[in-house]
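Each chain you see keeps its place in the complex, though not every chain is here.
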Amino acid sequence: MTDKAAKTALTPATHTTPPAKFSHGVRKGNILQVAGQVGFLPAVEGRPPTVAGPTLREQTLQTFANVKAILEEGGASWDDVMMMRVYLTDVDHFAEMNEIYNTYFGEQGLKEAPAARTTVYVGLPKGLLIEIDALAVLG
Amino acid sequence: MTDKAAKTALTPATHTTPPAKFSHGVRKGNILQVAGQVGFLPAVEGRPPTVAGPTLREQTLQTFANVKAILEEGGASWDDVMMMRVYLTDVDHFAEMNEIYNTYFGEQGLKEAPAARTTVYVGLPKGLLIEIDALAVLG
């Protein structure tokens, strides 16, 4: 890291082109920000973004994979994540999301404290049940 | 702060166990993130999380206390907070929340500029009227 750190875009090969002039993730110095990710499958040229499936489980696991791909593109891992914001569309999904969340992070072999988290219930585009973004600070 | 700062969990004695694999707060280097806090009373072993009361005032003041406990656990204070995100469930609560907010922060003896803030209206689990999270940068 130089005195004057540059901000670089993080665009994993698995990701669809953003629908607007924003980056899936950016890193500047030791700060890495992941944009709101949803359950889109890895991009296939010529095919529009396709959600992993209709269930909360399918979408949550794919969303985790999408966040992780951006972290890794920026040289970070789940251990560097300070905060995750989880947006659900339905309060009744909270318990199931937590089950999926706990199993997933139990399997990731975290070496440091798990990230802080906020979960709120909002509107999302039709068919999407979950969106997650993340702030990471590299060691 | 060493070259390779560790991320540590901030878990005040007053807090209930998080319902999933996340931390109430984390600190890494000079960055401290407080997870979404609600108006739960200090934890009592064997009792499920209990909200401070049904009113916005009771819940807001308890939520502030919960955020503050995490800040202090991490060696920070309200003066270090850069951003607070306030989630309300009802637009009609904005004016009352601001009154409570102003009185509370008027009494905290802030030495520096008050934090930035965003307030939006979302869904929260039944019985909860407010949720707040915070990002702090230590001096």
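By letter and in written order, the chains are A and B; residue numbering begins at 1 in each of them.
By definition in this document, contacts are C-beta pairs under 8 Å (C-beta built on N, C-alpha and C of every residue); 3 or more make two chains touch, one makes a residue touch a chain.
Quick caveat, the model's predicted, so the values are computed rather than measured.
Colleague: So 2 chains are in place, but how many copies does the full assembly in this file really have?
Modeller: Across the complete structure, the repeated chain appears 3 times.
One rule holds for everything that comes next: only the chains that are shown with their structure count from here on.
Colleague: Taking the mean of the CA coordinates per chain, how far is chain A from chain B in Å?
Modeller: 23
Colleague: Touching residues of chain B toward chain A in the complex: what are they?
Modeller: Residues of chain B touching chain A: 4-9, 18-26, 28-29, 31, 33-36, 85, 87, 122-126, 131, 133, 135.
Colleague: Within their complex, state which residues of chain A touch chain B.
Modeller: 30, 79-80, 82-84, 91, 94, 98, 101-102, 105-106, 112-122, 135, 137, 139
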